[in-house]
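Let's look at chain A:
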Amino acid sequence: MDIGLQHYLVASGALFSLGLFGIIFRRNLIVVFMCLELMLNAANLTLVAFSRFTQHMDGQIFVFFTITVAAAEVAVGLALVVAIFRIKGNGKTESLKELKF
Partner candidate 1 sequence: MESLLFWFFTFGMLLGGIGVIANRNPIASALSLVISICFLAGLYLLLNAFFLAAIQIIVYAGAVMVLFLFIVMLLDLRAEAKRPFRWGAFFVGLVVAVLFFVAIARVTHSMKDRFVAAPFGNPDNITAIGNLLFTRYLLPFEVTSILLLVAMIGAILLSKKELK
Partner candidate 2 sequence: MNPLLILLLVPLAAIAVILWLPQICPKRTTVTAFIVNFAISLGLFFQFEGGSGFQWVLKYPWFNLPNVAQVNFHLGVDGISLMMVFLTTLVSLASVWVTSAVVKRAREFFIYILLISLGALGAFLSRDLFFIYIFHEFALIPTFLMIGIWGGQNRQFASIQMTLYLALGSLILLAGIVGLVLTQPLDSRSFDLEAIQQIHVIDEGIQRIIYPLLLIGFGILISLFPFHSWAPTGYASAPAATAMMHAGVLKKFGLYALLRLLLPALDSGADYWQTTLLVLIVGNVIYLGYVTMAQKEFPLMLGYSSVMHMGYLFLALASQSLIALTGFVLLMVAHGISAALLFALSGELQSKTGETRIASFGGVYTQAPFLGIMLLVGSMASIGLPGLANFSGEVLIFFGAFKSHPWVTIVCVWGVVISAVYQLRAVRLICFGSVSEVTAKLVDLSSYSARFPYLLLVAASLWIGIYPQSVIHLVQPCLEVILNGGGR
């Protein structure tokens, strides 16, 4: 079977859905951040696949920026986890109940 664009896109869609599921399902803040990384990576895969199949480099540039931004987000996010750990002594989103809907 020939591997076409749609295979890559479905694969990235699956990874994206996994990440989405994890964010809703898991409560551990660090794992939630990891799931966010999964989602961003899935989006990157889509970009690279499209870049390959449309022969435009812009997609790969986009991925470059995404990776950078993701790193920055992780840095701030983990700093937040540290700050929360200082106060609460754990890093689970469960302990974040002060603000209810």
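The criterion applied here is as follows: a contact is a pair of C-beta atoms (placed from the backbone, for glycine too) under 8 Å apart; a residue touches a chain by one contact, two chains touch by 3 or more; residues count from 1.
In picking the candidates, the idea was that all candidates are chains of the complex that A comes from, given by their letters.
Keep in mind that this is a model prediction, so the values were computed, not measured.
Here chain A is displayed by itself, and among the listed chains 1 or 2 from the same complex, it touches 1. Across the complex, candidate 1 is touched by residues 1-28, 30-31, 33-35, 37-38, 41, 44-45, 48-49, 51-55, 57-58, 60-61, 63-65, 67-76, 78-83, 85, 90-92 of chain A.
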